[in-house]
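A single protein chain has been omitted; all remaining protein chains appear in their positions.
Naming follows writing order (A, B and C), and every chain is counted from residue 1.
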Amino acid sequence: MKSPAEIVSTMMEKDEFSRFLGMTVAEITEGYCSLSMHISENMTNGFGIVHGGISYSLADSTLAFVANSRGKKCVSIDTSITHLASVQSGDTLLTKSTEIHYGKQVAVYLVDVFNQNDKRIAHFKGTVKISENSW
Amino acid sequence: MKSPAEIVSTMMEKDEFSRFLGMTVAEITEGYCSLSMHISENMTNGFGIVHGGISYSLADSTLAFVANSRGKKCVSIDTSITHLASVQSGDTLLTKSTEIHYGKQVAVYLVDVFNQNDKRIAHFKGTVKISENSW
Amino acid sequence: MKSPAEIVSTMMEKDEFSRFLGMTVAEITEGYCSLSMHISENMTNGFGIVHGGISYSLADSTLAFVANSRGKKCVSIDTSITHLASVQSGDTLLTKSTEIHYGKQVAVYLVDVFNQNDKRIAHFKGTVKISENSW
Partner (left out) sequence: MKSPAEIVSTMMEKDEFSRFLGMTVAEITEGYCSLSMHISENMTNGFGIVHGGISYSLADSTLAFVANSRGKKCVSIDTSITHLASVQSGDTLLTKSTEIHYGKQVAVYLVDVFNQNDKRIAHFKGTVKISENSW
């Protein structure tokens, strides 16, 4: 059976978009994941602050890694995100996951996104379907 | 007062990320927005299918444009997305918005995301805060 | 195989809470459900308007009936509701469902809740897990 780090390493190889955005794995254990990412200039939205898709993508990758860390392949069903503070070009974001539930078929995780000043900038919730296929 | 097309044009100038991903405005009128986007190879996730952050970002930009199309500046509060079918590299995505509510302080929109075969691949809901500032 | 009306009739027999609140089935067909309910005096919240749990419960029952109307037993996973206008004691609420997706394992429905003046007072989204058990 693969370790959480091996699973995420395998996923990261295929995960062109997470690498493209510059995400790096700060921590991965069974049931916990933390990702980091530096915000560059081409990530702003129509208000000149960082696009909501950036913090969503970072949180969604965190969800994918933590949900799969337990060895079963999981795919996302429902996700929601609340944007709490604006992000600026030049910021560095860090995610922290919380495992709310890991059942037979469904798991639920929270992902909080912080900036370099430890300010929470977004709160994310994700529900995944646990398949019977192992990594 | 600026027209919806003028507002979105002004937003698009600042919206580095939407342009970076290759989003184009298919239609914008007061209370309606449709965006289009071609999926390239660097948009996959750890399963080799397209990252959920891509369809989220496209839907979130659609939300931003349609919510601001009525002339008042709006910022996103809560958004959620349900992924319904996988997206492949090479696909072309198209969004269609539905205005559920435009009140005094809060507005609610749905955004459906379709692929080139008219298959719905994601369903998105967004709640925005309507500010008193005009475009 | 049972008809949608037969399935909902069977469910309603066990559904003490929906009957307790006075819900009645306005329409049930395969993939569509509409419920009606009169608001009584003991349904207010701490602001003296109707408790959010009332419109949620009505929408959630609508979800349960429409999701099960296709013959497979379905249980709710994630639901969300946006409250758009206040409801008063004496109002009559009516729901209308929209089937967004009915896949192999997951289905997604919207439920809009209207008052007696056709004003939309809440918008609800529900994701259900489709089991292999038939009614």
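The rule is short, and it goes like this: a residue touches a chain if its C-beta (ideal position, glycine included) is under 8 Å from a C-beta of that chain, and two chains touch if they have at least 3 such contacts.
Since this is a predicted model, take the numbers as computed values, not measurements.
Although one chain is not drawn, the whole complex shows that of C:Met11, C:Leu35 or C:Val106 it is C:Met11 that touches it.
Among A:Ser18, A:Thr44, A:Ser57 or A:Thr127, only A:Thr127 touches the chain that is left out of the view.
Remark: the omitted chain is touched by one listed residue; of C:Ser3, C:Ser76 or C:Thr98 this is C:Ser76.
Touching the omitted chain from chain C are residues 8, 10-12, 14-18, 20, 41-48, 50-54, 56-58, 60-61, 64-65, 68, 73, 75-83.
Mapped onto chain B, contacts with the missing chain fall at residues 77-78, 80, 105-106, 127, 129. Not every partner is drawn; the one left out touches chain A at residues 80, 82, 84, 100-101, 103, 108, 110, 112, 120, 123, 125, 127.
In this text, only the chains that are shown with their structure count from here on.
Interface chain A/chain C: over half of the residue numbers present appear on both copies, so the contact uses mostly the same residues. A separation of 21 Å divides the Cα centre of chain A from that of chain B.
Averaged C-alpha coordinates give centres for chain B and chain C that are 28 Å from one another. Taking each chain's centre as the average of its CA atoms, chain A and chain C sit 33 Å apart. Chain contacts: chain C has residues 80, 127 touching two or more partner chains.
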